[in-house]
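With one protein chain withheld, the remaining protein chains of the complex are depicted in position.
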Amino acid sequence: MAARFNLESLPSWRIVAIHVILMTAAILAIAPFVYAFLTSIKPSPEILGAPLQPITPNPTIEHYITFWTEHPFDRWVLNSLILTTGAVFASLLLDSLAGFALAKGEFRGRYGIFLLVIGTFIIPPQAIMVPLFVQMGWIGWQNTYWGIMILIISAPFGVFLMRQFYLSISDSYLEAARMAGANTFQIYFKIILPMGKSALAALAIFKFIFMWGAFLWPLIIVDSGAMFPIPVGLGLFEGQYGDTPWGQVLAASLLTAAPVLVAYILAQEAFMKGIALQGGVKG
Amino acid sequence: MAELEITNLRKVFGDEDETIVAVDDLSLDIEDGEFVILVGPSGCGKSTTLRCIAGLEEPTSGDVRLAGQSLLDKRPSNRDIAMVFQNYALYPHMTAFGNMAFSLEMGTDLPRDEIRRRVEDAAELLEISELLEQRPGELSGGQQQRVALGRAIVREPEVFLLDEPLSNLDAKLRSSMRAELQELQNQLGVTTIYVTHDQTEAMTMGDRIAILNQGKLQQFGTPLECYHEPNNQFVAGFIGSPSMNFLEMAYTDGVLDNGHVQYHAPQSLLDHIPPNTSNLVVGIRPEHIETNADPGDQNVINVVIEVVEPMGDRTILYTSIGEEPIIISSAEEEIIEEGSEIPIHFPPDKMHLFDRTSGESLRAYERASPLAEVK
Amino acid sequence: MTAAVLVAAYLLSLGEQGHNEPILGGVITFTAVGLGLIWISYVNREFTGMSKVRILGFMMLVMAVVSYLWPHRPWPTAV
Partner (left out) sequence: MLAELQANIKTIHARIDDTSWDAFTNPDSELAWYVLVGPKLFLFLTIFVFPFFFAIWMSIHEWHMLAAEHQFLGLDNYTRMLVDSRFIDSFVNTVIYTLGLTLSVPIALFLAILINKNIRGSAFYSAAIFVPVVISWVVVSLIWMWIYNPDIGMLNALLEAVGLPTSQWTRGVRTALPSLIIIGIWKTVGFNLVIFLAGLRGLPESYYEAATVAGANSWQKFRYITMPLLKPTTFFVVLVVLITAFREFTPMFVITDGGPVTATHTIVYYFYIVGFERGQMGYASAMAVVLLIVVFVISIIQQRTWGQDVDY
């Protein structure tokens, strides 16, 4: 299948050139994070005085400690954990249920509902944030976790992804289960859910990245420092000072990036697949 | 007991604008313990029929009765029917044991140890006891096939439905599985309906075969009946390999003529031709054409052999009469060379005659009498 | 009717900032997810790796307790 090229056909100077180009690109992609880390362990005078000195002779974790003690960072982390846990779990559940129904169900209105999914795809979330903010006010969900989560949970992408995946499962699995006497819910729990594990994992990663990094909507719906997820806390924190304490900003940024980075290093293939699936889905 | 009666089954797909009649007025009476093959080209409605029996499709009209009771208002799981799917539909996330136990867990209230006993019995019967803890992904095609069979067996149903179960196996495994399936069916004595498009499977496996074309039943009888006494041109062409040769011929005054050859029909043949019939189709099986004909016979046809395919036990010869290709399956040992001209002869007692417009059989060839009694 | 509205109003207010120290929203979320995972891990034998899911479920319950006990401090207000 794969369009692999014969290595022997490439002259060695071209291989070297390819390595140089790709290495440059890789370094450009990673260097800012590495350099941010190296800076975050420098004492403050060095940060201001010697930007080009890569490795400090006196490493320190003072910025990490200062930031953590002067700001409710722990609470922001907890908020982000609550939000990602809830959003990921709810999305997986609702999207796989709806995706299953839209892929395999036979009921009136199925096509109409699917058109609705496609339709909501082209609504940019930003376009509905004002009315949604007002609506959240009606039901008292401003400043709640639910208010933040609900926009991520409702996104149509997951339904589309799961539907696409379930379409590829042969009907005979469901028919065999039907003949065995399973009802629709048993088929969902015993057949569909386990068979769709890879798609669920991809969707989970996708929603995780999305919720962990969400900025604009939480910024709008939450105005209490106690309710901020990390990105909002960080984004507003930087703006508080005339003279930005760079050591702290970078330390906090890296702390925020760390869970995603660790997860990415551990499950790198799954991450790329999760993103690439979006490409496979094609709009 | 459990005879399965299908009466006037009709299934129409599509909406008002465009309808496809998948099954058209099909009636079959299947006896208890019988092994029936539904055979026909793809799109002939055989799978739809099977799915209507299973309850996966709702027939447009007609009835399906098991032991006198209509199945139509019963759910698939309550019909006492088990089905083996073409792709086996083994759940990849369950072990072989889990797959086989699944339907008992879902559809029955049997206690755990009874389920275990049944699954183990079935596994022993199928010789897959040591594979029970493996998942389908770790099993070979043949082993998956057995697990799929086991899943049907554990339910101890009245009827087995098999939907092209061998089509995913390689040729060698397929022929050994054919024999094994037959033996298994004999042993269990369960009424079995087997769908296939492969006429070899149809001929070798079933007690009776039902040949379908375009949703309509063409013939329902034993394999030999269908081979020797085809109801119509379709059945004649479908059963047998290589398939029967057909020649369109005009009939006048005891002579059959297709513009290239003339055949002086003996009286035994003429008796079958209804009066005022002038357009006929003559059919003759490749294995019945004689290649060592007496050149003096007036009905001998000289043909040029175009291609020769030696098969070992017999030789397939390709030739033509006029535009019509003719295939000859010769058991003669002498070697015939490509390009050589040989005299061939159609023995009149082995010729089939068909009405050209309706395709109905006018005459099947006369065969040895004991076969007529096989049913 | 009014009772239903009151119940709905109360349910909607759960996890709101005013009710939020201790972090009720977190308690609810983690408990729900934890119970869900544990339920799946027991009900669905068909899944592989169910023990991992179960551990994750219990971790969620621990997180629920943790959020309930989270220390109170004055939080900064909007910028």
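Order as written gives the chain letters A, B and C; numbering starts at 1 within each chain.
Keep this in mind: contacts are C-beta pairs under 8 Å (C-beta built on N, C-alpha and C of every residue); 3 or more make two chains touch, one makes a residue touch a chain.
In this text, all values refer to a predicted model and were calculated from it rather than measured experimentally.
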{"item": "Contacting the left-out chain in the complete assembly, out of A:Val159, A:Ala176, A:Leu203 or A:Met227", "value": "A:Val159"}
{"item": "Sole contact to the chain not displayed, among A:Leu48, A:Ile65 or A:Leu167", "value": "A:Leu48"}
{"item": "Option from A:Val77, A:Val117 or A:Ile169 whose C-beta touches the chain left out", "value": "A:Val117"}
{"item": "Touch list for chain A against the chain that is not drawn", "value": "1-5, 7, 10, 15, 18-19, 21-23, 25-30, 32-33, 35-36, 39, 47-48, 51-52, 94-95, 97-98, 100-102, 105-108, 110, 113, 116-117, 120, 122-124, 126-135, 150-151, 153-154, 156, 159, 178, 181-185, 187-188, 209, 212-213, 215-216, 219-220, 230-232, 234-235, 238-239, 246, 249-250, 252-254, 256-257, 260-261, 264, 268, 271-272, 275-276, 278-280, 282-283"}
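In this section, only the chains that are shown with their structure count from here on.
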{"item": "Intercentroid distance (Cα basis), chain B paired with chain A, Å", "value": "56"}
{"item": "Euclidean distance of C-alpha centroids - chain B vs chain C, Å", "value": "61"}
{"item": "Interchain centroid distance [CA atoms averaged], chain A/chain C, Å", "value": "21"}
{"item": "Chain C: positions in contact with at least two other chains", "value": "46-48"}
{"item": "Sites on chain B at which at least two other chains make contact", "value": "91, 93"}
{"item": "Residue ranges of chain B in contact with chain A within the complex", "value": "54-56, 75-78, 81-83, 85-87, 89, 91-93, 102-103, 106-108, 151"}
{"item": "Partner chain A, residues of chain C touching it in the complex", "value": "9, 12-13, 15-17, 20-21, 23, 25-26, 29-30, 32-33, 36-37, 40, 43-44, 46-48, 60, 63, 66-67, 70, 73, 75-79"}
{"item": "Chain B contact footprint on chain A (complex, rising order)", "value": "170, 172-173, 175-182, 186, 190-191, 194-195, 197"}
